[in-house]
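Removed: one protein chain of the complex. Kept in place: all other protein chains.
This part shows chain A:
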Amino acid sequence: MRIALFITCFNDTMFPGTGKAVVRLLERLGHTVDFPQAQVCCGQMHFNTGYRREAVPLARRFAEVFGHCEAVVTPSGSCAAMVRDHHRVLDPGLSSPPVYELSELLVDVLGITDVGAWFPHRVTYHPTCHSMRMLRVGDRPLRLLRAVRGIDVVELPAAEACCGFGGTFALKNPDTSNAILADKVHHVRATGAEVLCAGDNSCLMHIGGTLSRMRTGIATRHLAEILAATEEDAHEHPS
């Protein structure tokens, strides 16, 4: 299958490793990945902060760049939800291609849960709010993780509770954001996991920022990076 990658501006700039992992994973599964280079931001930050006027050209741009694609994959639950649910609020005339968050593409479109990955670590999974409540990805990411060889997936207490990121909320309400984050960090530590996994690097950067500041030694990994990891290339792409 020919799959277009919507990397998202945030991953593009801060977490290129996640994008490379998506490419490696899908190519390993025998698919062709396109990266339309005219792609930009989906406008989520502007839309959610009230700057709709600024988000409109971004939504139109997305439709122009990806409109013709058979399937679009993105390693971000919240950007997928933005494109799928909110672009039509910005411009009701926009026609969107089918956009899938990574776990949806793998499980629903490609019909696969065992992607042949190897990741010999204790991992806990945080189901980010927009993946869970807007996209309704359900247990797809966990099914994919549980099929990874060598992995020890441990349940995160109060997993469905928000991590307190909320985009610009973290800057507008820093104290409240931190109070929510403190409980999430507490639960992550309680699992004894070495790695915290999620389908959105923005939430991971928020939780991971405090995990790092507190010197917990717990790493954060995007789902794509765990699913892309294999025994063979562990050397080449150490986790």
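As a working rule, a contact is a pair of C-beta atoms (placed from the backbone, for glycine too) under 8 Å apart; a residue touches a chain by one contact, two chains touch by 3 or more; residues count from 1.
The definition used in the following text is that contacts and distances are computed from a predicted model.
> Which name from "Iron-sulfur cluster-binding protein", "Aspartate carbamoyltransferase", "Phosphate transport system permease protein PstA" or "Bifunctional protein PyrR" does UniProt give the chain that's left off?
According to UniProt, the chain not displayed is called "Iron-sulfur cluster-binding protein".
> Per the definition of touch given earlier, which of A:L25, A:A55, A:I151 or A:L223 contacts the omitted chain?
A:A55
> Using the definition of touch stated at the top, determine which of A:P97, A:P141 or A:G166 touches the missing chain.
A:G166
> In the complete complex, which positions of chain A touch the hidden chain?
Residue positions of chain A that touch the missing chain: 7, 9, 11-17, 19-20, 35, 37-41, 43, 45-55, 57-58, 61, 129-130, 132-134, 160-162, 164-181, 205-206, 208-210, 212-213.
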